[in-house]
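Could you have a look at this structure, given as structure tokens, before my questions?
Of the protein chains in this complex, one is absent; all others appear in place.
After this line comes chain A, so read on.
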Amino acid sequence: MGPYRMSGSSPGRNGERGHPRQKELQVQGQRSVQVHAAFREQQNWTYSLTVLNDIISTMFNRKFMEELFKPQELYSKKALRTVYDRLAHASIMRLNQASMDKLYDLMTMAFKYQVLLCPRPKDVLLVTFNHLDAIKGFIQDSPTILHQVDETFQQLTETYGGLSAGEFQLIRQTLLIFFQDLHIRVSIFLKDKVQNSSGRFVLPVSGPLPWGTKVPGLIRTFNHKGEEVRKAEFKHGGSYVAAPKEGSFELYGDRVLKLGTNMYSVNRPVETHMSGASENLAAQTQESIAPNPLAKEELNLLARLIGGMEIKKPSGPEPGFRLNLFTTDEEEEQAALTRPEELSYEVINIQATQDQQTNEELARIMGEFEILDQPRRSASKGDDLLAMMDEL
């Protein structure tokens, strides 16, 4: 795309013939706008890569991973949202509340889908490996971060590789408890018909079977000597085929399972729909009306987890890079105002806790990673460059 327009004496688009100096300025102005737009796109691209690198290196930071791998109970929804918030702020990227909420909704529903649809419980590990494979694709040019991800892979294999089917079943059942009653509708899922309009995921009764399961339909009868005396068939109602092969649990390999691969590898919509998304309010509010919504243990756990994160402190003239998941700023503001009460995420307000000692400890840790809110201003670096180009 050529950013420069030919200057010449031919008339402008609307046939105006003004003062020669004026036309020159006009052409110059148009050229500036186009250069500005092209540069902005280049800038966004550079920022995207920086943001990806920062977030991924924070997520796979050794201290943070060490905390994650400690045996622990399922996080509460508040705790997970808080960690997620910190992670999303690990780069120069900023999100307003509404966009942050939407991002979290997308992540939650996507992961719910992946866990729910796992053919056999051990496939949850293959889903995680698919996540890592995709992440490695984003940071191919950063050997340090690549190494961090590979180390995490190693840890996952050591920790989970030897678990039994029963243990994986318990893990999967526990994860499903976290996602219980969440029915936010996600555009990309509705479009692909993996979620129906009620917010429930479609469970197909056809397709490949889990590794180790035979095609339903056979009844075999044996006598007391162990000899097969009868073989009969019955109609099971589905349309299944045996799995072609088992997914690979190696560092590199064909996972076979598609769950957990990048659903946004092609440009896809990111809308979510709120209304009717939260059922069983009685059951949900029960969780939040407990006298101390956060047990002391959970605060300590959070502190250690967040303490293990290297949060990037935006310094000096570094410009802010704001991500808006809606089409316009107005739409984003509107979304924030109209979000249903029962679906508002409460990020943990550490200052509000009663426990003085824990409070001080946490404040100290949080203080080390203070996130400054960046005022929106134009990229000063960009302006300089633009000015230079205009002098050409």
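Assume contacts are C-beta pairs under 8 Å (C-beta built on N, C-alpha and C of every residue); 3 or more make two chains touch, one makes a residue touch a chain; residues count from 1.
We take it that contacts and distances are computed from a predicted model.
Novice: Name the absent chain as its UniProt record does, using one of the following: "Mic1 domain-containing protein", "WD repeat-containing protein 54 isoform X4", "Decaprenyl diphosphate synthase subunit 2" or "AP-4 complex subunit epsilon".
Specialist: Options "Mic1 domain-containing protein", "WD repeat-containing protein 54 isoform X4", "Decaprenyl diphosphate synthase subunit 2" or "AP-4 complex subunit epsilon" considered; the missing chain's recorded name is "WD repeat-containing protein 54 isoform X4".
Novice: Touching the absent chain in the whole complex: find that residue among A:161, A:216 or A:340.
Specialist: A:216
Novice: Which one, A:154, A:180 or A:327, makes contact with the chain that was left out?
Specialist: Looking across A:154, A:180 or A:327, the contact with the absent chain belongs to A:180.
Novice: List the residues of chain A that touch the chain left out of this view.
Specialist: Those residues of chain A that touch the unshown chain are 71-76, 116, 119-121, 164-167, 169-170, 172-174, 176-177, 180-181, 183, 196, 200-203, 205, 209-210, 212-224, 226, 229-230, 232, 234-238, 240, 279-280, 282-283, 286, 295, 297-298, 301.
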